[in-house]
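Only one protein chain is missing from this complex, and each of the others stays in its spot.
Just so it is clear, A, B and C label the chains in written order, and each chain counts residues from 1 on its own.
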Amino acid sequence: MAQQRIKAGIVGGTGYTGVELLRLLAQHPHCELRAITSRKEAGMPVAEMFPNLRGRVDLQFSEPSASALDKCDVVFFATPNGVAMQEARALVSAGVRIVDLAADFRIRDVSVWEQWYRMKHACPELVAEAVYALPEVNRDQVKSARVIANPGCYPTAVQLGFLPLVEAGCVDLDHLIADAKSGVSGAGRKAETHILHAEAADNFKAYGVTGHRHHPEIAQGLAHVAGRPVGLVFVPHLTPMIRGIHATLYARLTRPVDLQSLYEKRYAGETFVDVMPAGSHPETRSVRGANHCRIAVHQPQGGDTVVVLSVIDNLVKGAAGQAVQNMNIMFGFAEDAGLTQIALLP
Amino acid sequence: MAQQRIKAGIVGGTGYTGVELLRLLAQHPHCELRAITSRKEAGMPVAEMFPNLRGRVDLQFSEPSASALDKCDVVFFATPNGVAMQEARALVSAGVRIVDLAADFRIRDVSVWEQWYRMKHACPELVAEAVYALPEVNRDQVKSARVIANPGCYPTAVQLGFLPLVEAGCVDLDHLIADAKSGVSGAGRKAETHILHAEAADNFKAYGVTGHRHHPEIAQGLAHVAGRPVGLVFVPHLTPMIRGIHATLYARLTRPVDLQSLYEKRYAGETFVDVMPAGSHPETRSVRGANHCRIAVHQPQGGDTVVVLSVIDNLVKGAAGQAVQNMNIMFGFAEDAGLTQIALLP
Amino acid sequence: MAQQRIKAGIVGGTGYTGVELLRLLAQHPHCELRAITSRKEAGMPVAEMFPNLRGRVDLQFSEPSASALDKCDVVFFATPNGVAMQEARALVSAGVRIVDLAADFRIRDVSVWEQWYRMKHACPELVAEAVYALPEVNRDQVKSARVIANPGCYPTAVQLGFLPLVEAGCVDLDHLIADAKSGVSGAGRKAETHILHAEAADNFKAYGVTGHRHHPEIAQGLAHVAGRPVGLVFVPHLTPMIRGIHATLYARLTRPVDLQSLYEKRYAGETFVDVMPAGSHPETRSVRGANHCRIAVHQPQGGDTVVVLSVIDNLVKGAAGQAVQNMNIMFGFAEDAGLTQIALLP
Partner (left out) sequence: MAQQRIKAGIVGGTGYTGVELLRLLAQHPHCELRAITSRKEAGMPVAEMFPNLRGRVDLQFSEPSASALDKCDVVFFATPNGVAMQEARALVSAGVRIVDLAADFRIRDVSVWEQWYRMKHACPELVAEAVYALPEVNRDQVKSARVIANPGCYPTAVQLGFLPLVEAGCVDLDHLIADAKSGVSGAGRKAETHILHAEAADNFKAYGVTGHRHHPEIAQGLAHVAGRPVGLVFVPHLTPMIRGIHATLYARLTRPVDLQSLYEKRYAGETFVDVMPAGSHPETRSVRGANHCRIAVHQPQGGDTVVVLSVIDNLVKGAAGQAVQNMNIMFGFAEDAGLTQIALLP
């Protein structure tokens, strides 16, 4: 296939979404990795920090200023919240297309964003332009986007799980419940006490029940599809595994529906969403390292409550994999280019 | 303290509830362990199978027939379902009091039991007499009971979590949701593939969404308190830890209630139920090895959905610890005798 | 690339080496998977047992007799010990090349094999012909082999670690020590109590100190290279992780050597052996899911004891990956064909 190779850069590559982007892009057939920046680690070979990349990625972390990011076709921001909004404008002006894996461009209402992320937004005009890029919802907009807001991990698992119900208008939209469980890598590669192995292993807890930043993101996405506001209770939990999100979703049916058929039809043709056979229980390990979301839908005891089980790898479909999927769409590559890895089981 | 020492026996001590009973009874001030039976392992010192007991428990597993269980004051059944119902009658006739840690006497409607446990009940008359012994609900009946149905692990965590709401009559009883997560020891010490370390570690999944044996047990317990049937969706999950249950409970409020105060008042005076301060997120490790249930109650965004977080150690408050607590009540000991261990953290 | 696609079959695909072969062969550019047999599971889609393969492997487990294995170019035995020796002769006669991932053809001295594996060998004549296929030692013999004895997991990590020292003749060959630690998947996908999650998680123990089947295999391999018998103490340990072997090797230097240089030269040109910079400590996760062996060599305090650290993924370089590597060599493919996955970190 005599296809172009585009030039890609990564800003902020020392976290888990950064190393995961490196893993995926290093195997991508149409993409050439040009630079990965880190002010703090400039000069260190990335394979020294992430030895799985030895022999496969020869780049060093570089100073952003010396990285010629404006010569790239696409730049990924694998940075903390609040960085991409500072740098996006200049890159977009230089013709670079942006994929932000953080939250800077996810919330359309800037005041809501500022309230949850506790900072002044530096670039509201790009928020208006940015595409919230869940390909299974708005693939067409992604194609031409200059700025991609890559969805969060919980929001990906929860929205893909609820989507068929909300689109069908068959559930009580004022009382959706998302009970979500995440592996510890979801908290990032940050030196914080509560995610130490000795704290988080062999332990289980909820957190953020009073409020979590992914709540407005999920609510916005579901409201967009519903065409009206939705009521959502979102309870995230920390579970002692490295990767994986399992969302258990509850909704009240307002009319009878063939749920299995509804889900299968909605996701027919979607490469990365796998509706499992009736009665299934998807496991997070079945998507470990892969870009898939696997979903099962149940109606326990034939009652009026739907239970949806939705699993993703938070670092792949919940972050770097979906970013590459969006890049593929933006540049007209096969949507699964570089994303054909099979999940590692066991 | 010139108190009596009662004689205790354990039937079927090779599983996790068995070794946990041994750990607790070996440290109990008023209890003398006389026999622990296992047909399969008769003759083996228990400390050979469970080396944590070396130097503390000198017993060998013995043949049931040779164990003089009828000379005991109390006999614990730490057996698979369907064993206690075969042997209880003779022991009760001999004046022995029975604590069954399995499910044989938990469901009052024998036909429901037979449907879920897929066998003919061998001793329905003792079902009628047996006390379903959640001390925080029916301590008085436990005192004089001859046959104790010790509650299941999920049912303990879920019922203690819902109880104040159901008693207060302030939630929609037709739509209770219990999203529960259990450590792998909850599946028992059985050689089964799906609970191998290489299958269950670094993985998360729901199971039994279409139906789980603890569903009728929980529903019966809540209905008993409510004075009417309840509607319950119960979704258990397997989480990669050894011990611990975390139940996340959802209910719709039907009238405004001061939830924190409701819970604190309900459990004031209960040694083993700890209502945590408002805004808390109890961790399973905070009860690892201890007989406590820790509970927090939330009302996210001030909406009409209550979220209750309830944690126990499935092998202690969810099994052996509660069995000892019940024994203490039956024999008039301090309710926390032998149960003062502090949870192991980290 | 207009290269041939060979036809491959797998005998016994329900274990971990089986699913790992499926993962690798499903992504192999020159290999077509024709059959995977399992008497017990015949008729079940493999993706039902291993949901990571959904959408990627459409085969069902089939009866061996109905699997036309004799039409394959290569057949992998991912079976328990003692199966391949029963079936290899017929396949070899039919012109099929065999890769046995079990131990049937590993030990050249049949009487030693029979003593350790406690059965009569059914096919001694193929033992004589079989090639013990550690490519880094005897790649040339692999090329033309009809029967491949694929090395064990511990033996791969230990031999690759000791090899440069033994070849150089610079250590006391009578007192080699291999302290090896394996993830639990090394014990296979067998329903056994001691490898349950609740037994093996958060626990560490040695096993088989008095004797382990991999001892004669390692000793044979090192003796072959040394040209004389070696003395080896081998202590395997079970460590609470899913995949990975870490071998810590100790040997007494008999003369001064530039160890770093010795190792780098020995493995220069080897795609799958990575000698890390001086002072390194390889991590098992740096090879999780990948076919690499990473090695570091130390001389603590400049004393006369060499310490070698050698890590592999027991299911890849220690089993299925090495089997594919051997297949690639046998059929003249690039040695890393289908083996370019980057390790999953974190």
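Note that contacts are C-beta pairs under 8 Å (C-beta built on N, C-alpha and C of every residue); 3 or more make two chains touch, one makes a residue touch a chain.
Quick caveat, the model's predicted, so the values are computed rather than measured.
Enquirer: Which of C:Ile242, C:Leu259, C:Leu315 or C:Met330 sits in contact with the chain that's absent?
Expert: C:Ile242
Enquirer: Which is it among B:Leu53, B:Ala219 or B:Ala323 that touches the chain not included here?
Expert: The missing chain is touched by B:Leu53.
Enquirer: Which one touches the absent chain: A:Val184, A:Ala290 or A:Leu345?
Expert: Residue touching the absent chain, from the options given: A:Val184.
Enquirer: With the missing chain put back, one of C:Gly43, C:Pro256, C:Gly269 or C:Pro300 would touch it. Which one?
Expert: C:Pro300
Enquirer: So that we can see where the missing chain sits, which residues of subunit B does it touch?
Expert: On the side of subunit B, residues 16, 19, 23, 26-27, 50-56, 185, 189, 201-202, 242-243, 274, 276, 282-283, 285-290, 292, 294, 315, 340-346 touch the unshown chain.
Enquirer: Where does subunit A touch the missing chain, residue by residue?
Expert: 16, 183-185, 187, 189-193, 195-202, 240-242
Enquirer: Tell me where the left-out chain touches subunit C, residue by residue.
Expert: For subunit C, the residues touching the absent chain are 175, 177, 179, 181, 183, 198-199, 201-207, 209-211, 231, 233-235, 237, 239-244, 246, 248, 250, 252, 279, 281-285, 288, 298, 300-301, 303, 305, 307, 309, 311, 346.
By our rule, only the chains that are shown with their structure count from here on.
Enquirer: Centre-to-centre on C-alpha atoms, which chain is most distant from subunit C?
Expert: Most remote chain from subunit C, centroid-wise, comes out as B.
Enquirer: Averaged over CA atoms, how far is the centre of subunit A from the centre of subunit B? Could you give it in whole Å?
Expert: It comes to 39 Å between the two C-alpha centres.
Enquirer: Which integer distance in Å separates the CA centroid of subunit B from that of subunit C?
Expert: Between these chains, centre-to-centre, one finds 45 Å.
Enquirer: Could you list the positions in subunit B whose residues touch two or more of the other chains?
Expert: 183, 198-199, 201-202, 240-242, in rising order.
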